[in-house]
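The complex appears here minus one protein chain, its other protein chains still in place.
Just so it is clear, A and B label the chains in written order, and each chain counts residues from 1 on its own.
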Amino acid sequence: MAGVSLRSIIKRYGALQVVHGIDLEVAEQEFVVLVGPSGCGKSTTLRMIAGLEDISEGELSIDGRFMNRVAPKDRDVAMVFQNYALYPHLNVADNMAFGLRIRRMPKDQIATTISETAEILGLTDYLDRRPADLSGGQRQRVAMGRAIVRHPKVFLFDEPLSNLDAKLRTQMRAEIKRLHNRLGVTSIYVTHDQVEAMTLADRIVVMNDGRIEQVGTPMELFNNPVNTFVAGFLGSPPMNQVKGVLTETGARIGGMDVSLNGAINGHAGRDVIVGIRPEHVMLEPGDATSSLPIELDLVEPLGSEALLHARFGQDNMVFKADTNGEIAHLSGVKQVHVPADLIKLFDAETGRALELGA
Amino acid sequence: MVDQTSSPPKVRTDEALKTDRLTRTLDHFRREWQIYAMLLPTIIWFVVFLYKPMYGLQIAFKDYSIFRGVQGSPWIGLEHFQTLFANDSFIRAVRNTITISFYNLLFGFPAPIILALMFNEILHATYKRTAQTIVYLPHFISSVIIAGIVITAFSPTVGVINTVLGWLGMDSIYFLTQPEWFRPIFVGTGIWQEAGFGSIVFLAAIAGVNPSLYESAVVDGANRWQMMWKITIPSILPTILIMLIIRIGNVMEVSFELVILLYQPATYETADVVNTWVYRQGLQSGQYDLAAAAGLFNAVVAFVLVMTANTLSRRFSRTSLW
Partner (left out) sequence: MLNWNLYSRGDKFFAIVVSVMIGMFTAATLYPFIYIAAVSFSSGFAAQAGKVVLPPIDATLEAYGYIIGDPKFWISYRNTFIYTIGGTLMSLAFIIPGAYALSRPQLKGRRFFNLFIAFTMWFNAGLIPFFLNMRDLNLLDSMFGIILAFAVNAFNIILLRNFFEAIPRSFEEAARMDGANDFQVLWKVFIPLSKPAIATITLFCIVSRWNGFFWAMVLLQSEDKIPLQVFLRHTIATLSDNDEFAIVQTDAGFSAETVTAAIIVCSIIPVLIVYPFIQKYFEKGILLGGVKE
């Protein structure tokens, strides 16, 4: 099975260590996204998998084979680069055929592979164009085509969409997803864009500062972030994080008590960070909700919904709400309601998620 | 859940580190041998044609004879250098080199700057392009041809210069045999050949000046003359400085090919430079060791000047076009 396995991978440049021991198992056919802020080591990790960077320590295996000392070309992986690296002097067909020719694939076989792939990517009409005569989206497709024709065991994507404008990016994102569903090739995808990560990934790996913060399906990470970093990184807008303190019955934030789902069990008095997702706030009270008085200061309509920017005590908070109720006219002090079971708690000092007793 | 605090580094023995480094190095050469293979011919070429002669420079300190070869010849210390500095014709060649370079600098350095500033004022694109094409051309002409042209033009019988002097009622002058005429002709020829080509660097620097500076000057009511002095020249000053430093660094490099082609015994007095002296003593008279000593002297002075110039220009280059 063409899985990828990283064990305690470390990367050093001289004395400077930039990746501090990555452990990751990517299953066959899985689509894994490495996401994190710039400089978090995600690209370096990807390049180590590709063989473009030496692995300082640790073990990499692809398809069960130890790969640390194998040259990139023999790893049977293909990569899509951020700037596409399309050869400007070759047309689309020759760009895609480049790797096949180097590997001395028979001519007729190259021709069929190219035309099949062009068909999949909708590039059939552009095969004899040079990259300079293509739109951004078409170039992106050629870059993927060049990877696909090789039928590699693993696809590596290094921020492939970051050179496209917002609209094309959404479109290409869907295409990559469709392609993966169709070809079922194990894929590792690096991005700094959490929306890309959420939409594409079977599993997301959130990285920060050369370490993995959390690994899980998009919904696991969204619903149960292990720390404030993950909570703040995923979701748009990100989770509101408000300083508070645990009481006997719940938590106290901004002078208000909110009830929590679970027993405090003697932790009362502990400093915490209370996390409330913008999506989880309700304008009408429901079952087991706590009300919070907020002062609206800005409403940003987005069409089907709106972002409400509000002040709550010392903190700024952002909520998301449906626009059915003419929200644009809302102003002043309002009561909003948060369901107890959706409130997240983090340790104020370590930032790690806290689980309350049953 | 991942621990936020960094794990303590694993203890690794020196031995393990050493073998690790060895396998890595071996891996590196196994994987990347091709770039070393590509570099090898060039390195061998440099060794054989440029570094081996440097080794051969030791004959400057030896009593060299062809039969004993570079290594077999006996050492004689600084004797050749003593001979050199007691030799009037060598001292004269050093002085001529510096004098000719000084004139080259004085008249030859400003010429391309002035030319570039003037090109910058020309609005008609085709006129400018054509003029540039023509003034760059002499740079690509060989020194033999240049010398041929100069010899013909300044010839006492054929030469157009003397024809014109004749129109003015003056006697014809055999320019190339007159020591006092050698330097003006040589420096003038240099300007004719290189001023146009030299202006390219300054034109590039001028092209790099932010156009909004000129626009705001226009709004402020400045005229072209003022803009040239207040905007263009200050903006390209770093480039001018660097080029000047480089020129000073190359003081020992008088284009001796052209000197060989233009001088004759009658003009040695003002024309003979170090390299032509070396050429005559070494290649024509066969005094290889003495000539090599003179060449070494020249090379060392040039090296010190060039390195000083490099250091200085690097200091300025942050603000320049490079």
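In this section, a contact is a pair of C-beta atoms (placed from the backbone, for glycine too) under 8 Å apart; a residue touches a chain by one contact, two chains touch by 3 or more.
Source: prediction; values computed, not measured.
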| item | value |
| --- | --- |
| Contact set of the excluded chain (shown chains only) | A, B |
| Contacting the left-out chain in the complete assembly, out of B:A204, B:L237 or B:L312 | B:A204 |
| Sites on subunit A contacted by the missing partner chain, in the whole complex | 50-52, 71-73, 77-79, 81-83, 85, 87-90, 98-99, 102-103, 146, 150 |
| Absent chain, residues of subunit B that touch it | 28, 32, 34-36, 38-39, 41-43, 45-46, 48-54, 56-57, 59, 69-70, 115, 118-119, 121-124, 127-128, 130-131, 133-138, 140-145, 147-149, 151-153, 155, 157-160, 162-164, 166, 172, 176, 192, 195-196, 200-201, 204, 211, 214-215, 218, 223-225, 257, 260-261, 264, 275, 278-279, 282-283, 288, 291-292, 295-296, 298-299, 302-303, 306-307, 310, 321-322 |
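By our rule, only the chains that are shown with their structure count from here on.
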| item | value |
| --- | --- |
| Geometric centre distance via CA averages, subunit B-subunit A, whole Å | 57 |
| Sites on subunit A touched by subunit B in the complex | 20-21, 54, 69, 71, 211-214, 226-227, 350-353 |
| Sites on subunit B touched by subunit A in the complex | 1-2, 4, 6-7, 23-24, 27, 31 |
